[in-house]
Structures are given as C-alpha cells and as structure tokens.
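I have a structure here, written as structure tokens, and I will follow up with some questions on it.
All protein chains of the complex are present and in place, except for one that has been dropped.
The first chain written gets the first letter, and so on, giving A, B and C; residue counts start at 1 in each chain.
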Amino acid sequence: MNNSVERRSALKDNEVAWFERMLEIREFEKQTNLLFASGSIRGTTHLCVGQEALAVGIASVLNKDDVVAATYRGHGLALALGLSSHSALAEIMGKATGCAGGLGGSMHLCDSSVGILPTSAIIGGGMPIAAGAALAFQIQKKSNVAVAVFGDGATNIGAFHETLNLAAIWKLPVIFICDNNVYGEYSRFNITTPIEDLHTRADSYDMPNLKIDGMDIYTVRTALEAAVERARTGGGPTLIEAKTYRFSGHSRADTAPYRPEGELAEWEKRDPLKVTQEHLIAKGLLSSEKIAKMISETEEFIQATIKKVLNDPEPTVKDMFKNILAESKN
Amino acid sequence: MNNSVERRSALKDNEVAWFERMLEIREFEKQTNLLFASGSIRGTTHLCVGQEALAVGIASVLNKDDVVAATYRGHGLALALGLSSHSALAEIMGKATGCAGGLGGSMHLCDSSVGILPTSAIIGGGMPIAAGAALAFQIQKKSNVAVAVFGDGATNIGAFHETLNLAAIWKLPVIFICDNNVYGEYSRFNITTPIEDLHTRADSYDMPNLKIDGMDIYTVRTALEAAVERARTGGGPTLIEAKTYRFSGHSRADTAPYRPEGELAEWEKRDPLKVTQEHLIAKGLLSSEKIAKMISETEEFIQATIKKVLNDPEPTVKDMFKNILAESKN
Amino acid sequence: MPALRFRQAIVAALTDEMSADPTVITFGEDIAAAEGVFKATEGLLATFGPERVRDTPISEMAFTGAAVGAAMMGMKPVVEIMFIEFLGVALDQLVTEAAKMRYLSQGQYSVPMVVRASSGSGLGFGCQHSQTLENWVAATPGLKVVTPSDPQSAYSLLRASIADPDPVVFLEPRILYAERGEVDFNLKMKLGQARVLTTGSDLTIVALGNMVNVSKAAIAQSGVSADLIDLGTIVPWDRETVLNSVRKSKRLIVVEEAPLSGGWGSEIIATVTRELFSSLVSAPFRITTPDIPVPFNGSLEAKFAPNAADVCRQILESMKNNSVPDAWWVSEGVAK
Partner (left out) sequence: MPALRFRQAIVAALTDEMSADPTVITFGEDIAAAEGVFKATEGLLATFGPERVRDTPISEMAFTGAAVGAAMMGMKPVVEIMFIEFLGVALDQLVTEAAKMRYLSQGQYSVPMVVRASSGSGLGFGCQHSQTLENWVAATPGLKVVTPSDPQSAYSLLRASIADPDPVVFLEPRILYAERGEVDFNLKMKLGQARVLTTGSDLTIVALGNMVNVSKAAIAQSGVSADLIDLGTIVPWDRETVLNSVRKSKRLIVVEEAPLSGGWGSEIIATVTRELFSSLVSAPFRITTPDIPVPFNGSLEAKFAPNAADVCRQILESMKNNSVPDAWWVSEGVAK
C-alpha cells in the first residue's frame, strides 16, 4: 500500500489527524509562498490558506476510490486527499519526483491512487469531468462518488450550468462543492455575481443545495456526509456552498490590496485551524502543549521535505516526450 | 423609407394588422414546407407554425431601432419584424434577391433596417450578441433595447447562463425571451431539463422573470411592454418564458412521431391564429367574411411571391467572394 | 459483403464495439430515442439500452467533458457532436483537458474517448453548419484526428478509434452519410495508416474524406497514372506512405476541403518539401476551397469545395508543364 493511501486512511475517524493535516497544509502553503518569493518556485502558485477545513473535511469523508476534480488552487486538497508533501512540493518545484514528474507544476497535481484527478487550470474545466466520472460509476454500478471543487467565480462559467443540469437529469453520483472564498482573482464575488448565496443556483436544476460554514470541519463533514450518502444511494447530485475566505492573495505576489480594511482580520477570527483546535481542546483530545509540539514537528517536517526536494533530480529532456499518447508511454 | 420599415410600422397599434401578419407567417411556413418537400428548397428549414403570436407580439411592441437576435427558427420573427416575404423566401431559396443575397439560407435571415441581427444557427449564439447590443445602447445612452429569442432547449447551453449573469450584473437593456415550444429537436424539454418552469432560472441572476401564454398576442404584448419599459428606463433585463407549441416537426421532413398522441390536437385548440381571431371578432374588428377574404388574399400573395422568387436571379460566383472583410465589400 | 450506407457503417462499428466491449457507451443530442439526426446511431438504444445509449441536453461542454471523466474511469465513451461547429462551445474539454490528461498524470490516467462529429459542405446547411474545421484540433499533441472517406473506412476506422487508448476526433463528412459501399466487417484498419487507393507512376494525390472520392473521379477523368492516397488519419498522418509514393512519383497534389489559408494540407506540403525537395520535379501544391465562408446557394456551394472537373483541370495543367495551375477563382478572374 502506497504512502498516499496510508495518508488518506490516517484521516479515517481520527479528529487529531484532521488537525494535523490542516497544520501540514498551512505550513506547506506558507513555505510555498516563501519559496516562490525567493525565486525557488517559478510560474505561479495559488494558496489555500484559510480553506484547510474544507479540504480536510472532504478528504476525511470520501473513500479513496471516490474521485475529486479540483483546481489550480489545489495544494491543500491534494495533501488532504493523501498526496505527500514531498510529491506535491517536488511537482511545484519541477522535480522528477513530483506527482507529474515536474512536467505539470503547481496548478496540476494528481494521484490516481487516492482519486486526485489532474487539477485543472481552466475555470469550469473539472466540473464536467467529475460528472463524467460519476457517470462511469453509475454505469459500473459502483457506489463511488465524484466530487468537483471550484470557486465562487467559477459559478459564472457556462460549464457550471451545463454540468449541474446534466448531473441532475442523469441523477449522477456527484457532489459539487463551491468553495466560496469571497474572491475570484482580484474581484469580490458580488462584483461579478448578482446574488449572495450561490448555492441557490442549483434550484435551476431541481438539485438539493445548501450553504455551510466552510471554516468548521465538523460542519463540512456533516453536510458532505449527507450529500455523499444521497449520491451513493442513487439520490443524485448536491451543490454545497462552503463559505470560506482566502487569507492570501490570488496568486504569485498578490497581496490583495483590494480587500476592504478589516475584512481579513474578521475572518481570521474564524481561522479553520483555530476553530478545529477549539473543538479538539473542548473534547479533551488535544492540549495546547500537544498543539505546540505538533506545530513545531510540522515545521520541521516541511523543512526536511524542502531540503529533500531541493536535492531531487530534474526530469530529463527525454521525459518530456513521454506520456503524450499511449505509444509514448515510456 | 424602405419596405421593411413600412411593414414594421404597419403593426403599430393595429390589431387587424397583427392578425394579418400572423396569417402571412402561417401561409409562408406552409408554402416553405411544400417547397422543401418538392425539392425547391435545399438544406433545411425550421418552421414556427404555432408560434406566430409571440413573433408578432414582439414585433408590435419593439421600435425599429431596437434589435432582435433570433435563431434558425426565425422566419416568423423576421416577417413580423418587417422583412418582406419576398426577401425571406428568396433567401431561403438561395436567390440573389434574398436578404443575405442567397448566401445565408433559411437559418440566416437579416435586415438591419428593422433590427434583425443575422439569425444564428448555433444554440445560444445570439444571446451574448443581444447583450452586447444592449451594452452599446447603454453606453450610447440610447433608450433602445435588445431582445434575444431562443428555445427551451437553449436554456441548457452555457451561453444562456453566462449571458443572463452578465446582463444582470451590468443591468443591460436586454429582454430574454424563451420561446418554450415544448420540444428541442426530437426531445420533449423535460427529457433534458429537470424543471418545469424555465423562467425561474433567472432567479440565479436576481433577474425579474415570468411565464406567459405565448399563444395569445395580447398576453405577449403586456408582458413584453413591461419588460421593455423596465429595460428602457435603466431597470435592466427580464427573462420571459412564453409557453408555445411547435405545430410542425423540428426541421426538414420531421413529422414529429415522438409526440404523445393527442398533444398536438390539445394545443391546436389554442392555435394563436384562432385565439387572435376570437379576440378580434369579439372586439368587432373582424368578421368571418373579412377573415376568409384575408386568408385567400394571403394565399394569393404568397403564391405571387413564390412565382416572383422562382424567377429571381441567383447570386453570381463573384458574389460569394464579397463581404468577407471590409476590403472585399463590393 | 453487404453494401451499407456510410451512416449504417457507423452504426455497425458502434454496434460491434459495444457488443464486444461493455465499457463502450455513447451519448449526444437526440442520438438515443431519435437515433441521431443523421441516423448514425440507429438501433443502438434498442440494442444496448438507456444506460449505455443516452440523449443529452444541449450542453456540448458538459457532455464532452463527461466523456473525458468517464473515459478516465474506465469507460470508452463515444460522443456525437452533431455538427463540428458545435465544438466551438466545447473545445476546451477536448484540447485543453482530454489531450493533456495522460501527460498531466504521467500515465496514471488515460482518456480513451471518441468525439464523432459531422463535417463539411455540400448539403445546403449554410456557413455555420458546413465547415470542416480540422484546424481546431489538428495542432494538439495528445489528440488523434481521423476522417473516413467511404463506408468501409467509416466502419474500420471508427472501430479502431473506439479501441484506441487515447482521445480521437472522428470527423464524418456529412455529405457521405447516405452513400453506399461494400463493407468487410473483418477488415481492420489502423489509425495513422493511409490507404493507397489507386497506384500510378506520374503523380501522388493525397486526400481526405470526401475529397478522396472527388480525387478518384478526377484521376479517372484525367487519365493520369497516379497514386491516390486516402490519408484517413490526419493526426498522426502517415508520412511513410506519402513520402514513399512521392519518392516514386516526384509530384504531389493535396486535395483538401478547407480554406486555402491555414488548412491541414500545408502540413503535408511542408513535410514532403522538407524531405524530398531535391527529387521533386515540380512544386507540390494544394487544391482547396477559397478563403470564404461556405455559401448557401446550391450552385455556389457546388463550386466551393474542390470538384472532380476542377481537380482534373489542375492535374492536367500541372502535368503538362510541371507548373502550378491557378485556383479556379483566379483563372476565372473572380478573386485573387
């Protein structure tokens, strides 16, 4: 059993592991940002700081044979679903040891062993693909589900509309999760979208829909469990709008100067790590000492990972000619 | 003042003229069908029999400087808006005297003098274009409106969703009219669409919307007048769903064998010509004698038109190289 | 061997692949209950049932993308895009998603899907329903692009396309749907392998789809001794067969239903020129459509795509003095 599968099953009913994974994602993104700033990562990055509860919540509910179609803002989901920090960072740094051999980059993480479909850098690109995976499950009479995760801005693309309609009419086992982190690039979602609650758009397809607090992993799990149960038992798709917040800028060096003053601070009060931590402490599952230790272990772990990745080999010129068609496999 | 403009203004507040135009459309479509069957029309045709009240209702409310983006099923709307039967039929028969010089065909009618944008043969193709025309009017501070007319099936295409959202967020003076004639090609709309009342999809964009009886020109006019008034005065777009019925098959030789028995007969009871006729008789504006005379005059007129078109010249080989770019104008 | 219509050969290929392989499914607009606007899916719903044969909403992006996702999960979806123009609302899923999946997953996922689309002029459908548009997909590493020219190749190449482990765009010249031809159900064809339909010494003609039939007639009319190569697959095209033929004939004409500017034929010309420049006795050239939208009018549309008479004229003129003849619109003085 490979590393990703183990990492995935580690989340099974293990609340402390959820918190641990969220810590890992937080630290991963923090270091990714620094590596980008220092020029060690080229291209672009899209961080998910503030959105960790949703990522881990999803991963903790789904089975490893379920699949997820996510986006360029996919580091957190990929780590949550099981991809190792090493494999993810190596990909982001263009190393041969990355999940796509260093040929994909930050926007394209993938791991078939835990159902991470190659994340798409095209808005709306992953939604029909998730529906298609669900179609396969339906025909194959499997109880697997497919999940599409996308942003608030993505609810304005044609593929969103077409896919929800198709999924509804075919009652596909797919769950649409709109990670409404308030911004699409540099635009607050209300600049581009005339309604406040995006989940209501599912009414256009007679599809069950709801909004949830995406900062609280327990809420995420409850909502998702219900949707997954419905999907697995032939009840068709659901649209869940998770209200989250993008603590960082959109990508690269964006510092989000367009944010109204105080907005970030307001949301930081509900930082998903804080929220989870409070739950766990209240439940007696964690102490502040334990947490401090976990944090420093995570920091060390990510530092060690970075070190390893920096020493990893680059793909060779030959590698970039592989895996284009079946014939070019090796 | 050209023929189309006159034909358009003839509808102004003239209820008898509405009926007359509906008769003309009905006969035009009937003869088009026969000409197609006999091999005199090549390619394809999409008839609008049963949908005349909506076409003439729209034309009677809009000004000639308003514009309409319609579809391949556009004969009726084009005639209603002012295009002459001669120009339309000539186009459908590929004659040089057609509105597009015989180079467009049945699916592509056009007349800028009365705001008929080239009708699109792509589902959803005309909607963003109508929004764009409305954007121009808004910026130009004109009180003109743009209208997009499309079918029930077209509400499942991405362009529908994107355009309604854009129009709503920019408060564009555009009216979206869904001519729900129950079928998209050979599929009843409920096969492809999980909701019954398509107009409610506008709720996704916080856009005013309503359904109307599309078989009654008076109802059509009332609804449209309100929407047009809202658009002209800065109130933004509206989605109107007009419930109509496609009395003929989808196109060409389709006889609509997929229709449930009795469905057509049920709808024929509300044939828009019958409905209008009853109104007019009740109002004392028409008698059955007058109607019989109008019918036979219309038949004669269309026959004369056919005769004329048959003798019209074909476009020359040189003609097909014109009007591709501005440089190829003549 | 039965004589089937082209559309029936499509049906037969789908039927045989679906019978042989339960993972083959098909969907598209009105392809199930109504059996397709071109009747190219006739009987499939009755034979294979509503789970595997489905009508879709008018949502090309969604259902093309659904094919991508289903293919990644082990199915072999065949989707029908009624007219290739409709890929204009769905191209993203094909070029930017399907074609990249194997690469982006480094072989973890593959996308064994087929997009069937009708293409080309000749039926009076006007300029939004008559284009060929191979250029939308032809420069896409990761995609294959196939066009049959008769019922036999429709049958054999569609089977090969469905069996192929990568995404294939299968373009059906809609003018051929009603044409008949004998079909040997045991004849296998490989993607990327051209067919040499006639052999001769003086000239190589490379064609695709209905232009194969036009070229065949033109060769017969002209009396020249020519290799007629039916490319069958545009991407990847059969360089060996074409180069071998031109090595022998030393002359090349590509007959192509695509605009003069930007069509796929220039790819053949550029490659042959590169490889065989010094052995060519005259300039290889293309016979194409003019750079105009497809006209509706019947006589004009008949002139639009290369026809046998004009191809014959150009063959004879080019053979006479090893020169490149003018396109008809130049020789007739109607355009530059």
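In the analysis below, contacts are C-beta pairs under 8 Å (C-beta built on N, C-alpha and C of every residue); 3 or more make two chains touch, one makes a residue touch a chain.
Keep in mind it's a predicted model, so treat the numbers as computed, not measured.
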Quiz item: Looking at the whole complex, which visible chains does the left-out chain touch?
Solution: A, B, C
Self-check item: Residue among B:Glu24, B:Glu52 or B:Asp111 touching the omitted chain
Solution: B:Asp111
Quiz item: Given the contact definition stated above, which residue among A:Gly158, A:Pro173 or A:Pro272 touches the chain not shown here?
Solution: A:Gly158
Practice problem: Please pick, from A:Met22, A:Ala78 or A:Ala121, the residue that touches the omitted chain in the full complex. | Solution: A:Ala121
Quiz item: When the complex is taken as a whole, what residues of chain C touch the one chain not shown?
Solution: 61, 85-86, 88-89, 91-93, 95-96, 99-100, 103-104, 127-128, 133, 135-136, 138-142, 235-236, 258-259, 261-267, 269-271, 273-275, 277-278, 280, 282-286, 291-293, 324
Self-check item: Hidden partner interface residues of chain B, rising order
Solution: 67, 69, 99-101, 103-104, 108, 110-112, 117-118, 120, 122, 124-125, 127-137, 139-140, 146, 158-159, 162-163, 165-166, 169-170, 322-326, 329
Self-check item: Touching residues (missing chain, whole complex) on chain A
Solution: 42-44, 94-95, 100, 102-108, 120-125, 153-154, 156-159, 184-187, 191-193, 258, 314-315, 317-321, 324
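Simple rule for what comes next: only the chains that are shown with their structure count from here on.
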Quiz item: What is the chain whose Cα centroid lies farthest from the Cα centroid of chain B?
Solution: A
Quiz prompt | Centre-of-Cα separation between chain C and chain A, whole angstrom | solution = 40
Quiz item: When the C-alpha atoms of chain B and chain C are each averaged to a single point, how far apart are the two points in Å?
Solution: 36
Quiz item: So how far apart, in whole Å, are chain A and chain B when each is placed at the average of its C-alpha atoms?
Solution: 46
Exercise. Indicate the residues of chain C shared as contacts by at least two other chains.
Key: 56-57, 59-62, 89
Quiz item: What parts of chain A, by residue number, touch at least two of the other chains?
Solution: 158-159, 162, 165, 169
